[in-house]
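Okay, so here's the structure we're looking at.
The complex appears here without one of its protein chains, the remainder shown in place.
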Amino acid sequence: MLIQGQASSPRTAETVLQAHWRHLDRRQSGIKGLLLGATILSCGSVLAILGFLSYFALPIFSEGHLAEILSWEWRPFQGKFGILPMAVGSLSLAVTAMGVAYPLGLGICGFAHGLGPRCLKGPLMGLINFMTSIPTVIYGFVSVIFLVPLVRGAFPESTGYSWLTAALTLSLMILPTIVLLVHAQLQQVDARVRLASAALGFSPAQTLLWVMRPLAFRGLWAAAVLGFSRALGDTIIALMVAGNAPQVPNSLLDSIRTLTSHIALVVATDSTSQAYQSIFASGLILFGVSIAVNLTLRRLQSRAALPATGRHD
Amino acid sequence: MGPKKPVDLEPTVLVKSLHVGFAGREVLHNLNAKFNRGWLAVVLGRSGSGKTTFLRALNRLNECFPRSATRGSLKLKLQGEWRDIYRNAMPLPELRRRVGMVFQTPHLLPGSIADNLALPVKLVLGVPRRNIASRVEWALEEAHLWDEVKDRLNAPAHTLSGGQQQRLCLARLLALEPEILLLDEPTASLDFRAALKVEELLLSLKERYTIIAVSHSLSQARRLADEALIFRDGSVVQRLSREDLQAPDTLQALLEEIF
Partner (left out) sequence: MIKKITYLAQACSWLAVLTTVGMILLFLGFLGVRGFDTINPTLFFGNTPPWGAIIGRLPVWHGIWPACVGTVALVLLSSLLAIPLGLASGIYLAHYASGAWKRWFSLAVEVLAGIPSIVMGLFGFALILSLRKTVAPQANTCLLLSAGCLALLVLPYLILMTQTALEALPDELRQAGLSLGFTPWQNMVHVLLPVAGRGILSGVILAVGRAAEDTAVILLTGVVANSGLPSGILDKYEALPFHIFFLAAEARSDAELAQGFGAALILLILTAALFLGAYYLKSTFTKTWDQKNLSI
């Protein structure tokens, strides 16, 4: 529309037009630049986090505290800053919570995909989806008021704030993660095999157990990995109900402390530099684990290479 | 079809040794062609022979796909000036406005029938709000659609029938004052009657535009074409005039070539 107004002399019209086009081009690259800037900022924050944690954990190496941090005793007043009990605590808690949640999760997925009546699938998955929205702190709160006294009543030698209590509560929190992941994978598989296996005369339950289960193994692994990492990363439930004693537990009724709650506790109470170093070391460990989990998940996904999705016509 | 016009052809599209590839695989090889204003050229060929890719080379839409590469020279005469669109380029949006394209299936914008026309007119041409309605009406008249939709301009566009949708897409193009029209099997998804309507429309438009249409049907080509280009494996293997197309023996050869 620009052109008609300027048509008096073709050359000047052309220059005006070129200038206008350059302006448009600049605008588009300006917008692209802004978007790129935002992306770099978002993604760069990962590096910033890693950088800060490393920077504050650095003195462990330069001052030669590594052996102290990686030892089995935490007694800050006697100069003992070992975080290994917390590492064991995190691991034990995550493993036991998974031990409860994973079978439950599989059972629920099986129920929704052929083992249970079809009409209950919708409400069940709705409930599981809803569980993702329950705040963690509320799990912790109810557990403190309800489960802790229950455990204390059942095992009088325990205070109730224990590995067991935390594991049970935590399993409820990670359950939806597991269910939703496996469910998504089963749905994909289902779409592929439903007709074929129905044509062979399998019942839905049989289809699930002998046709879909082997095909869904990636989803099963992914759910295990992600559920485990969520259990490991949780702070609040462990902090509220696990008791927080820095020790290697001997029984399910012992009190334990995780790396995550260790960080929260030290920030709230201690302020010696070595105590701080120990929490940055804990932070780095957690960061490292989350990266490892991520790469594992990526591998699982990339193996599940989907058929090409491009349409050429 | 009416008597043929005295030939006073004004070339508007010149393609010289065009190569297009995706992800390292070449799809068009050393393609040469020439097209004129007031002249309807039909492209024929097996599916997968590169017809769509060729059309998309003319408005640089191949660049929307990952890892496309284009070589060669492609000159268009726009506003009376020759431009090599891959070099002395105008901005892509400007190019694409002047080289309009209709796809094999109707590609609608979200929203109502009126939205489909008004949004591009407003955004691309910058037509002021008060002139938009008349422009919409004009374009719908051009596409022989006005009488069918004038009472339901605000209905969702996807409630139209397939043929109406395709003509809506054409109207949307025409509203933007293009100079070259690229039509990629515009009637492939339509029934015979709807297809005839679109054909009729194309014939009424061809005086004023350069039209390059891909067709999936030989009989359609015979009804429409001033010239036909036969594609095979990414090159033009044959060029047929209107008379050639009507001759029964070329027809036989063509049928074997294409289908």
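We just call them A and B in the order they show up, numbering each chain from 1.
Note that in this section a contact is a pair of C-beta atoms (placed from the backbone, for glycine too) under 8 Å apart; a residue touches a chain by one contact, two chains touch by 3 or more.
Keep in mind it's a predicted model, so treat the numbers as computed, not measured.
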{"item": "Residue among A:M86, A:I108, A:A167 or A:L181 that touches the chain left out of view", "value": "A:I108"}
{"item": "Positions on chain A contacted by the hidden chain, ascending", "value": "24, 27-28, 31-32, 34-36, 38-39, 41-46, 48-49, 52-53, 55-56, 103-108, 110-111, 115-116, 120, 124, 127, 129-142, 144-146, 172, 175, 203, 205-206, 209-210, 229, 232-236, 239-240, 260, 263-264, 267-268, 276, 279-280, 283, 286-287, 290-291, 293-294, 297-298, 311"}
{"item": "Absent-chain interface as seen on chain B, which is shown", "value": "59, 61, 64, 66, 91-98, 100-101, 103, 105-110, 119-120, 123-124, 158-159, 165, 172-173, 176"}
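To be clear about the criterion, only the chains that are shown with their structure count from here on.
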{"item": "For chain A paired with chain B, centre-to-centre distance based on mean C-alpha positions, whole Å", "value": "50"}
{"item": "Residues on chain A engaged by chain B in the complex (per definition of touch)", "value": "1, 3, 14, 21, 24-25, 28, 313"}
{"item": "Chain A-facing residues of chain B, complex", "value": "47, 52, 79, 81, 90-91, 93-94, 104, 125-127"}
